[in-house]
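Note sheet for the following structure.
The complex appears here minus one protein chain, its other protein chains still in place.
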Amino acid sequence: MNELLNVLTEALGKNLPLWIVLSSFSVGLVIFFVQESSHRLRTTLNLLAAVVKLALVGVLLWGVYHGQVYEVRWVIAPNLELLLHADALSMLFVTLSALLWLVTTVYAIGYLEHSPHRSRFFGFFSLCVSATVGLALAGNLVTFVMFYEFLTLATYPLVAHKGSDEARKAARLYLAYTFTGGLLLLVAVVWLKSIAGPLTFVQGGILDTLPAETHSALRWIFLLMIVGLGVKAALVPLHGWLPKAMVAPAPVSALLHAVAVVKAGAFGIVRVVYDVYGVEFADVLGVLVPLGIVAAFTIVYGSTLALFQDELKKRLAYSTVSQVSYIVLGTAILGPLATVGGIVHLVHQGLMKITLFFAAGNYAETLGIHRVSQMNGVGKRMPLTTLAFTLGALGMIGIPPMAGFISKWYLGLGALEAGVLLWVMPVLIASSLLNAAYFLPILYRAWFLPADSWPDEHIQAQRWETHGMLLWPPVITASLALLAGLFASLPFSPLEWAQLITAREYK
Amino acid sequence: MNEAASVVWVISLPLLGALLATVWRQYAATIGWVSSALTAGCAVWLLWVVQRAGVQELALGGWEIGLGISLYADGLAAVMVLMSSLVVLGCSVYARHYFRAQRQHELFWPLWLLLATALNALFLAGDLFNVYVTLELLGISASALTALGAKRAALRAALRYLVVGLLGSMLYLMAITLLYAAYGTLNAVQIAEALQVDPLGWAALLLMLAGLALKMALFPLHFWLPPAHSNAPAPVSAALSALVVKAAFYLVVRLWFEVFAPLTTPLLANALGALGAMAVLWGSWSALRAERLKLLAAYSSVAQLGYLVMFFPLLAVLEGEARQWLFGAMVLFALSHAFAKSALFLAAGILLQYAGHDRIRELSGTTQALPLTTFVIALAGIALVGLPPSGAFLGKWYLLDAAFKTGQWWWVLVLVAGSLLATAYVFRLLGHAFGHLPAVKRPVVAATQEIPALALALLATFGLGLGAMSLWSWLAHTGTGAGL
Amino acid sequence: MVGLSAINPQFLYVCAGIFLFAIGLWGTWLHAHYVRKIISLNVMGAGVFLTLIAVAYRGEHLPPDPVPHALVLTGIVVAVSATALALVIIRRLEDATDE
Amino acid sequence: MILDALSVLLLLLGLFFFVSGLLGLWRFPDTFARLHALTKADNLGLGLVMTGLLFQVPDVLWAIKFILVWLLALVASAVNAHLIAVFLHRQQEGHDESA
Partner (left out) sequence: MNLLDGLWGVLDLLLVAVLLLLAMAAVLSSDRRRSMMLFIVFGLVLALVWARLHAPDIALAEAAIGAGLGGALLMATLRRDTHQQTDQFPQHPVVLWGVGVLVMVLGTAIAWGLFSVLPTVEQTWRKGAAVDAQLAFSGVSHPVTAVLLNFRAWDTLLELAVLLAAIFGIRALGYVRSAYVTEVAFSQLAVWLVPLLILMAGYVLWAGAHSPGGAFQAGALLAGAGILLRLAGYSHAGLPTTRWLVRLGLVAGTGVFLLVGLGLLGWGQGFLHYPIAYAKWWILLIEMLATVSIGMTLTLAFMGGIPQKEAA
């Protein structure tokens, strides 16, 4: 097994990251031209691309774990180059997105059985993933910004896919938010580059050597970057587009809000704080505390708003707004444990949230229910989906042994270690309570209340409660979340990997 | 055939094609696109020659420079010739199926090839009066092409365009009179060496800038451009927006950095930059409010030209390598706009042909029916807004970088506002592609029409976005003080 | 300035040329009807050409400098071809408005 | 010397006829009379000026050209006068029925 992998790594050579990005990009372009009617060809292409990407990522993971350096450099203009570099942090995000892309592809094929424009959908779908993977593997801020803007372009058609006026309006709003954010980020990066020269990511940051008079400029740049990235990471004032983008089909909102767009923002903030500024230097600059405050406020604000949403997907959207800010909170607290908590939550939140969205999609697709009030007795009718939903919900609340518990646990420890317990602990507790407040009634309604009639039930229950391709993805992701929680200490678990990253971040 | 012959052939080929297309009018189309293909090949040869053997200065007729006319091909000129011949080739392949009326078809090609001749002759001219004659040839053939449709709106636009062109040329000619009176020669390089900072120099610069600003449709003098570019037939408006306006810009660059180098103070550059900024804001705002697609594209040309002019104040202040990079970025921005705008106009032509109108609000059905054309419009939109994989993105990157380095931060604000407005008007267009109308059956649109538009759009985005590094090495062979 | 004993013809004609240029520019800018614009344009052109030839004039006995003469010849031909095109467009516009 | 004097005399005579033609143009009431005055007086004036200059001419070829100029001027003014007259006449006749 070992030699086979070594042979493979040599064969693919050091520009493996390029193949990973191109694999889904090229398939995406091909799918655009596939005839609408040829389902089989499109499905095979999709699944093939997803599996190939996962395999390549596996090889990459093995290589990086053994300390092999993967770097692809392409000079596009004088002192401006595209750099794809696989380091520990990018591996975490790449693995998550590759894995979840495979699961979401299966789910999407099932979900979009009879809907129009599927070639266009899957084309943009794979472009979007290649943008996310590119963003994760970016070796310097220039490449990061390019893939960041490319992600905006790839996701806009997905949000507008349904074509209804509401979908187009939501897409326009989404574009307005994300493009302005992208532009501000671009301006900040160019400004930083004019001060600090090449912006290659170096673990522990590159800006601490800069003279004192540039510090005020660096603060402004940090603010601009956080606003630019905050739009996608849905920090409070900039989160307006997220609930409205729920109008998109379920696989899109699952992929967008669990893996691609939202995480890109959070991942960006992690990259900026750790690999550009360096967390110690950022603390010296005094920018971490305001970031923490904004994150904390978002957590509480998101959870409270989620309480009042009757629509299931809107409630999950607001819960995403708050959950992503855990990652930002983890970054904002100066201390290895908090960092571990933040980074590991990046993966855990992805697994749990995608399960919830899959389940919500199943309910909508099978029983035609979109509102929490319609979910009475759903457990009996669709036991497996509701079980997955329950696991995901419990994870969100942070009940052991689910993955969510671990990240909150580390965040708490980190806060204790950094001595900021006073305002972080109440936030964690309050948000957990709020999570419980908006998730438990759903579970209670689903399991214990008698089922009332579902007028527009699409798929009758034959052997399984719903279409095979719709059922198994949520179950898989729910079990993954459970495993990530239970076997957190295994060598390849997200927690271990997060600890590996944090060890290198702190000098 | 020595190297210098490439300079002559790249101008004579389209002229020869024009003459042949006139006499054998039934083969006009084939002669047309064959000669534009040959010219493109010649342009590549010219670029290769300049790259290898350095600047080519060809004294025509064997007379020494002061007496005879010299053709001057340096890195910048060769790149612009390549740009113009690629766009002309794309539009020629497109135009083979564009004109329905046979008569219009025959009359299009001679004028079109004369336009191509004028462009190449202008880029390679080394003599200021020769530039005047090429400017006139350009103006007359362009306005004749605009009037091709003989519809009232097109005629009025063509007339206004012709009069404006003549006015600009007259101002330019008066400037030549001054320069000739003072220095007794018409050769650009000789005048550049002899030029002193005196009232005559200032008067000549003022006149030339006014004349060329008129031809370039710089902000206060841009009123003639939107009707002309939106009423002309599609391949013509593509050439007008992408090339003809750019030729005047190229002349301003040549004069600003080479001939009038001692006179161009940063203050004057800032004034020009301010005009550019106003052009960006006004152009983008009117593009947003434009009702018709071709009008939107025309207003966006006014805005994009504003961006190009905004490079001047930064180039006036920077030195050495940073200035060379910014100069290359300006040329890259010009190339990217040329390819993107011509692709957009060609796509608009297809939509117009298919739907019979190009009112943006009622286009959703058409965009559904023509996915490839919509994809071309999307790519062109990316390049116009300046999103990553496009040349314009790199252009804007260096503009921002220079603005921060020189501390002139206000250009950043203009750029941000311009980009936001640009996104608004591009995605207002693309929003319709996702409309809910039932998809009409697949229409029959000649592939030879969609392929060139797609090729130009891909060139603007991925071609220049990723492969732009060689451009800087080509520009390294620029002549005397052109920015280096 | 050179002593203007007898009015030096070159000075006189250069002034005339510049004045014609100015009046032509003024007319082109302000006239609404295009025929009047074209007439003013031609006057402006005549102004430029007069300045050019006045510059080339080298006194009574010396032959003048031939280069500006060639330039003006070319200029006249170019001006007339542009005028011809413009006038035909105007004629076509007049017909179009009649129909 | 005599030739110069003769030329000056003839030129003055020619000038006199031109001035009289001008007076005619200015004073005469209707166009027909003006046409009459112009063609008659100016042609004669031109003839006199031409003969005056004949004496200054260096060689025969020039003389032939001068005479050619005069003949052409004669023919042209005659035909023009005729055309204008015809046009005017037709226009006046046309007043009762539409032109």
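Each chain carries a letter (A, B, C and D) given by its place in the written order, and its residues are counted from 1.
The rule we apply is simple: contacts are C-beta pairs under 8 Å (C-beta built on N, C-alpha and C of every residue); 3 or more make two chains touch, one makes a residue touch a chain.
The model shown is predicted, which means the values in this text are computed figures rather than measured ones.
Within the full complex, the chain left out of the display contacts the shown chains B, C, D. Residue-wise, the contact with the chain that is not shown comes from D:V79, picked out of D:A33, D:V57 or D:V79. Of B:A73, B:A121 or B:V252, it is B:A121 that touches the chain left out of the display.
Seen from subunit B, the chain kept out of the figure touches residues 5, 8, 12, 15-16, 18-19, 22-23, 25, 58, 60-64, 66-69, 71, 104, 107-108, 110-111, 114, 117-118, 121, 129-130, 133-134, 136-137, 140-141, 143-145, 147-148, 150, 155, 174, 178, 181-182, 184, 198-204, 206-207. Mapped onto subunit D, the footprint of the missing chain covers residues 72, 75-76, 79, 82-83, 86. Contact between subunit C and the unshown chain involves residues 1-2, 6-7, 9-16, 18-27, 29-33, 35-36, 39-40, 42-43, 46, 49-51, 53-58, 60, 63-67, 69-74, 76-85, 87-92, 94.
Keep this in mind: only the chains that are shown with their structure count from here on.
Averaging C-alpha coordinates per chain places the centre of subunit B 56 Å away from that of subunit D.
In whole angstrom, the spacing between the mean C-alpha positions of subunit B and subunit C is 29. Averaged C-alpha coordinates put the centre of subunit A at 71 Å from the centre of subunit C. Under the contact definition stated at the top, not a single residue of subunit D touches 2 or more other chains.
Every pair of chains meeting the touch criterion is listed here: A-B, B-C.
Of all residues in subunit B, only 129, 133, 136, 139-140, 143-144, 147, 150, 152, 155-156, 158-159, 162-163, 165-167, 170-171, 173-174, 176-177, 180-181, 186 touch subunit C in the complex they form. Taken in their complex, subunit B has these residues touching subunit A: 321, 325, 328-329, 332, 371, 375, 382, 387-389, 393-394, 397-398, 400-401, 404-405, 412, 416, 419-420, 423, 427, 431, 434-436, 439, 465-469, 472.
Contact residues on subunit C toward subunit B in their complex (touch as defined above): 21, 24-25, 28, 34, 37-38, 41, 44-45, 48, 51-52, 55, 67-68, 71, 74-75, 78-79, 81-82, 85-86, 89-90, 92-93, 96-97.
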